[in-house]
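Only one protein chain is missing from this complex, and each of the others stays in its spot.
Chain lettering (A, B, C and D) follows the sequence in which the chains are written, and residue indices restart at 1 in each chain.
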Amino acid sequence: MLEVRDLSVKYGHFTALHDVNLNVQAGEIVVLLGANGAGKSTLFRTLSGLQRPSSGSATWNGTPLTGGRPEFNVAHGVAQCPEGRLLFPDLSVEKNLRLGAFVHRKDAAGTNRELDRVYELFPALVEKRAASAGSLSGGQQQMVAIARSLMARPQLLLLDEPSLGLAPLVVEQVFEAVQRVNAAGVSVLLAEQNAFAALGIAHRGYVLEGGRVTLQGAQHELMTDDRVRSAYLGV
Amino acid sequence: DKVVSIGFSGPLSGGAAFYGKDTQSGVEMAIAELNRKGIRVKGEKVTFKLVSLDDRYLPNETATNVKRMTSQDIGFIFVPHSGGILTVQPMTARDNFLLVAYSSEPKILEAKNPMTFMLPPRYDNYLQPFTATQMKAYGKKLGLIGTTSAYGKQWTDAITAEWKRQGGTVGGNNGVDYNTTVDYSSAVTKALAEKPDVLFVGGPSQPTALVIKAAREQGFKGGFIVMDQAKFEQMDTLIPATYLNGSVGVLPTKEFPGTSIFVNQYQRVYKKIPTSEAGLNYMGMNVLAKAMELAGSTEPKAVREKLDAAAKALPLSRSVYKLMGVTDIGHVDAEFTIASVRNGKYTKLRVAKVFK
Amino acid sequence: MTTFLQQLFNALALGGVYALVALGLTLVYGVMRVPNFAHGGLYMLGAYLTFAGLTLLKISYVPALLISAVVVALLAALMERLIFYPLRNAPHVHPMIAALGVLFFFEALIAHPAVFGPDFKQIAEPVPGIVTIAGVVITWQRLIVIAASVAAMLGLNFFLKRTLTGATIEAMSQNREGARLVGINTDRVGMLTFAISGALAAIAASLIAPINSVTPSMGEVMNLKVFAIIILGGMGSVPGAIVGAFLLAFSEVFGGFYINLDFADVIGFAMLVLVLAIKPQGLFRRGT
Amino acid sequence: MPESLLDVQGLGIRFGGLHAVRDVTTHIPAGQITAIIGPNGAGKSTFFNLISGFYQPTSGSIRFADEDITRLKTHEVVSRGIARTFQTTTIYKELSVLEGVMIGHRVRTRAGLFDALLRTGRERQDQAASHAGAMRALERVGLAAQAHLPAGALTQEGQKRVGIAMALASDPKLLLLDEPAAGMNPEETVNLMALIRELVTGGLTVALVEHKMSLVMGLADGIVVLHHGQKIAQGTPQEVSRDPAVIEAYLGGHAHGGQMGNTGKAPAAAEGASHA
Partner (left out) sequence: MTARRTGPWGWIALFVVMALFPLLRPSGYLLDIGVNIMIYAMLAYGMNILLGYTGQLPLAHAGFFGIGAYTVGILTLKAGWNFWLAWPVAVVLCAVLGWLLGLVAFRTKGDAFSILTLAVGVIIMLVINKWDSLTGGNEGLNGINPPPGLEGLAQSLGLKLSGGFYYMALVALALTVLLVARTRASVFGRSLIAIRGGEDLARSAGINVFQHKLRAMMLSTAIAGFAGGLYAVYIGFLGAASTGPVVTFTVLLYLLVGGLGTLAGPLVGPALIYTLTQNLKGLQDYQYLVFGPLLVLLVMFAPHGLAGAWERLVARRRTPTPSPTPEKAVDHA
C-alpha cells in the first residue's frame, strides 16, 4: 500500500504541495485530478524519488520513497511514466524499453516476455524498434514512455498524464491496458486531464487544488460531484 | 646593509618552464654564493635579493613584469628569451635598468642599446669547425632537421650557408617544432630520403635525443651536427651512447677547465646536470656583482661602465667560461669550446677563426 | 617506394598514438558530453605515475602501468564527483573552464620542484628494438601502440554497444533523470565512466611516453588534437574516433611529406575544418 | 467556396526508408479552420514541418497565396505569412513574455546590425513597431497584463498562449497549431477554442493538428485525415466522422468528441462548454 502522509514539497520559497495525505491500496486504481499547476507532477516526482519533500513521508508497503533516490524506488517496485517522457533520444526504441527493465537485468527471460507484451500493447512501436526514440512522433514517444515504465514490472505504477498526445484509439487501448495490468495485481496512481476516461477505470480518486487535497472519494462519488463535473469532466 | 634587488622575468610555468628554471637557477645560485661571501660596494655591505616573475614566454607579460620591477626601482633585470628582450629593450633608458639578456638573437645587439648586457657567446663561431669536421669525416651532403624555434631557424640558415660555403650540398629543410611534435619519425624519414651524410639536429636536449634515436633506428649511419641548445651530457642519459658517435656539438659544461667547483656546487643544490643555461647566467650575475664593486655603486649606468673590467677581473672559478671581456655593445666575449664525441669521450675541436 | 612505405608506417604509428588518447576521451566527451579539458592532464599524470613506478618504486613496466591506470582512474572518478557532477546542468563552458582549472593544477603540481619539476623525463621502451619489413623500419613500441589502439577500440565499442553497462552510460548521458527512473544508479555510472576514461588515458600515456617524452605540458599538445579527432569522427562514435585519429595522422604525415613539414599541423587542422564544412556532423553519425 | 490560401500538390518526404509524408494533395481554404488528424506517427507534424520550411520535401510542391514556397527557408516562409507553434510547448522561458513575443515580430522589421550600431531612425521605428506588434498579439491572446513576467513563470496553459502570441506577432495569414490543447483540461480547452475562433473571425486562417476530438469537431470547418503519411480522407467534420476508414484507423468509438468524456452524441458544431 502507498501511504502519503503530510507531504509538503517546496521549490525554493514556493510551496507546490501542502501537507498532502493520500493512499493507494493494493490492487487499486486511484486517479488524481487537478488543474494545470495543481501539483500532480510534483507529487509523482516525489513518489518516484526525483524530488525530495520538505516534510512528510511517503511509503510503499512500509518502504520510504522519499530518500531522493529513484533507483531505489524502482528497485522496490515503484515505476513512473513521467511528465515530459524523459526518454533516451539517441538510443533505439528497443534499447529504451530494455533499459526500462534495468532492475530485472538478471532475468533476461522475464524481460523478453514483458517486451513482447508491450509490443502487443503498442503495435506501432514494433516497426520502430530500431529507430532512435528521438525520431519518433510525439504520440509514439509517449507510447515508449508508458511501455518503458511497464517494463519495470512494477507493483505500483505511477502514470503522469499517459494519454498526452495520443490518438483516441490509442488512449482507449492504454486505459484498457492499465486495467489489465491492474487486474494482475498492480496498484496504479494516475493523473489525467482526460478525467472522464480516467475516472471510468478508477476505483477512487483525489482532487488536488493549489497543492492541497480538496476532495476525495470513490469513483461514483466523484463522478457525480458537481464541482468535479464542471471543472474536470467539462459537463 | 643595503639590499639590491635583481629582477628575473622568464617562463616559469607552461611548456618552456624547464628552460626558464634552468636560466633562473644560475642567477639564483650566484646570488646565494655572493650573499654568503659578502659583497662590499663603497665599503657598504650589499646583499642581493632575487625577484622572479613568470612571463610564460610571452613578450607582453615580460613588459608588464619589467614595468612592475622598475616601479619598485629594480635596476637589473634578467630576461632569457628574445621576444621579451626585444619588447623591453626600448624601456631601458627611460626606466633606467640594465637588461641582462640571455639569448643569441643578433637583433638584440643591432639595436645598439647602451643598457643591454648579452650573455651567450655568438653561435656563428661554431659553424666553421662543425662543418669542417663533419664534412671531412662523413661527406658533403647535409640534411636538416633542426627545431623551428627562432633560434633553431637562425641556426639552420647559418649552417646551411656555411656548409655551402665550404663546398657541400644541403637538402631540403625538414625542421619541425621540437616542443609540439608527437612523433619525429616522419620528419626523419623525409630527411633520410635525400640520403644525407650528415644531419643537422637540435632543440632542447630531450627531443633532440629522440630525433637522433629515430634517425639511427631508420638506419642512418652518418654524423650529426648538434645545435648548441642540446647538451650531450643530457642526451647520453636518454639514448645509447653509441647513437651519438660521430656527433659534434658544444663541450659539456663539466668538461670545461676550472668549472668543477661550479658543477659540484650546482649538482648539490639542484640535483641535476648544469647546462650552459645555468652556467652563463651564473657567470652573468657574478660579472654584475663584480662590476658593482669596481664601480663603487649600484647605479645601473655606472655598473654598465664597469662590465668589461669586471669580466676581465673575474676568476675562472666564478665565471665558468673563460672570459675575455664585454664588448662595447654589451656582449660577453667568452671562449667557447666545442667537441666531437665518441663512446662518451669528448675530443675538443680547434676553432680556426673567431667572430667578435 | 621504401620511403613511401616508411611514411605509411609512420602515419599508422602516429594514428595509433592519437587513437589511443582519443578513445579515453570518447567516453566522457563523445558519449557523456562533458568537455573534459583536463583529460590531457590525466594523460600527463598517467605518464608521470608510470615514470614514478619505474624510478621510485623500481618496479617493472607492466605493474607500473597498471598502478598508474588504477590511480588515474580513481582520480578521474573523484573529479567527476567533485566537479563535473555538480556542474552537470550548467552550460558547456562551465565544466570546460573548470576542467582547465584542473589541468592548470595538475601541471603546476607535477612541475613543482618538490614533485617532478619542469624538466623532461624519459621512460625507457619496455620492448626495445626494431622490426624491419621490406626495408621499412618500425619499433616494437610503435607496433604495441597500434595494436593497443585497435584492441581498445574493439573493446570499447563492444562495451558500449553490447553490454548493459555500456547502455547505461549512454542512457545516463542522454537523460539523467530518465536513467534514474529506470533504476540506474547514475552516480555510480558517472564515476565509472570517468574512471574508465582515466584508466585509458593513463594506459595511453604509458605506452606513448617511450616514443615521445614526459613533460608537464605533454597533455596540452594532445588535448587539442584529440578533441578535434572526436568531433571529426562524429560525437559518440567509437569507430569514428579511430578513423578520425588515423585521418589526422595521415594528413599530417603525408601533408608534411608532400607539401611542407613545417605546415604539417596546419594541414591536419585544415583537414578538420574541411571535413566539418562538408559533413557538419562528422564522419560517423552517432549510431544506436 | 472560399478561395484556397495554401495548395499542396503531391507532397512527400522520406527519412531513410520511411515515407513519413507521401503524395499528399490538399488545400487549406482562406478564413477557415482546417484540422489535420490521424494516428500517432501519421505524419501530421511532419506535414507542418514541410509547410513551414523546416524540412525540404523530397517530392511535390507547396503554393501559398499564389506563390511557390516549396523551396523557401523557414524564415522566408514566415515572412510570407505562415506562422506556427510546436507540439511540445517551446517558448523563451527565461525572457519576459513581452520580449519573447517581440521576437515573433522580428520578421516584420528590417533593422540590422548597422542600424543597431548607429542607432538609426529605422532602428527606433522598428523597436517601437516590435513593441506595439507584440502588445497587440498579447492582447489578442489575453496576456497583456502578464507582459513583464518571465514566461517560464506562467502556467502550462499560459505558456501555450505565449507560444500562440509569438506566432501572431509575425502578422501571419496562416497559423499552424500543433496540438494546441495537449495537456489542457476541458475548461482550458474550451477557452482555447474560443480564442481560436476569435482569431479566425479576425481574418486569420488556421490549420491545426489535434487529438482532442471535442476540439476538432467543435471547431473545424474541414478536416484532413492522414494515415501512414497519406491522405485517406478529407471533408467536413460530419463526413469525416462517418468515414469508415477514418473510424477504423483513428477514431474508434470516439467519432464525436469522446475525449471530452461525454456520450459521443454531441453535435459536431457545438462546443464542449454547452454539453452539460
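Note that contacts are C-beta pairs under 8 Å (C-beta built on N, C-alpha and C of every residue); 3 or more make two chains touch, one makes a residue touch a chain.
The model shown is predicted, which means the values in this text are computed figures rather than measured ones.
Chemist: Looking at the whole complex, which of B:Lys2, B:Arg40, B:Lys107 or B:Lys136 touches the chain that is not displayed?
Modeler: Counting the whole complex, the residue in contact with the absent chain is B:Lys107.
Chemist: Spell out the interface residues on chain B facing the chain that's missing from view.
Modeler: 12-13, 52-54, 57-60, 63-65, 67-68, 70-71, 82-83, 86-87, 90, 95, 105, 107, 148-150, 153
Chemist: What does the interface between chain C and the hidden chain look like in terms of residue numbers?
Modeler: 33, 35, 83, 86-87, 90-98, 100-109, 111-113, 224, 227-228, 231, 235, 262-263, 265-266, 269-270, 272-273, 276-277, 280-282
Chemist: On chain D, what residues meet the omitted chain?
Modeler: Chain D touches the missing chain through residues 52, 54, 73-75, 78-79, 83-84, 86, 90-92, 94-96, 99, 102-104, 106-107, 109, 111-113, 115-117, 119, 123, 126-127, 130, 148-149, 152-155, 157-158, 166-167, 170.
Going forward, only the chains that are shown with their structure count from here on.
Chemist: Calculate how many whole Å lie between the centre of chain B and the centre of chain C, each centre taken as the average of the chain's C-alpha atoms.
Modeler: 36
Chemist: Measure off the straight-line distance from the CA centroid of chain A to the CA centroid of chain B, and report it in whole Å.
Modeler: The computed centroid separation for chain A versus chain B comes out at 75 Å.
Chemist: When the centre of a chain is set as the mean of its C-alpha atoms, what distance in Å lies between chain A and chain D?
Modeler: Centre separation, chain A to chain D: 29 Å.
Chemist: What positions in chain A touch 2 or more of the other chains?
Modeler: none
Chemist: Using the touch definition from the top, which residues of chain B touch two or more other chains?
Modeler: Not one residue in chain B touches at least two other chains.
Chemist: If each chain is a dot and touching chains are joined, what shape do you get: line, ring, star, complete or other?
Modeler: line
Chemist: Taking all chains into account, which pairs touch?
Modeler: Those chain pairs satisfying the definition are A-C, A-D, B-C.
Chemist: Which part of chain D faces chain A closely enough to touch in the complex?
Modeler: Within the complex, chain D contacts chain A at residues 15, 38-42, 44-46, 87-88, 155-157, 179, 182-190, 211, 213-214, 250-254, 258-262, 272-273, 275-276.
Chemist: Residues of chain A touching chain C in their complex?
Modeler: Chain A reaches chain C through residues 48-50, 69-71, 74-75, 79-80, 82, 85-92, 95, 98-103, 105, 130, 132, 148-149, 151-152.
Chemist: Which residues, counting only chain A, touch chain D once they are in their complex?
Modeler: Result: residues 35-37, 124, 128, 135-140, 142-143, 161, 164-172, 193-197, 229-235 of chain A touch chain D.
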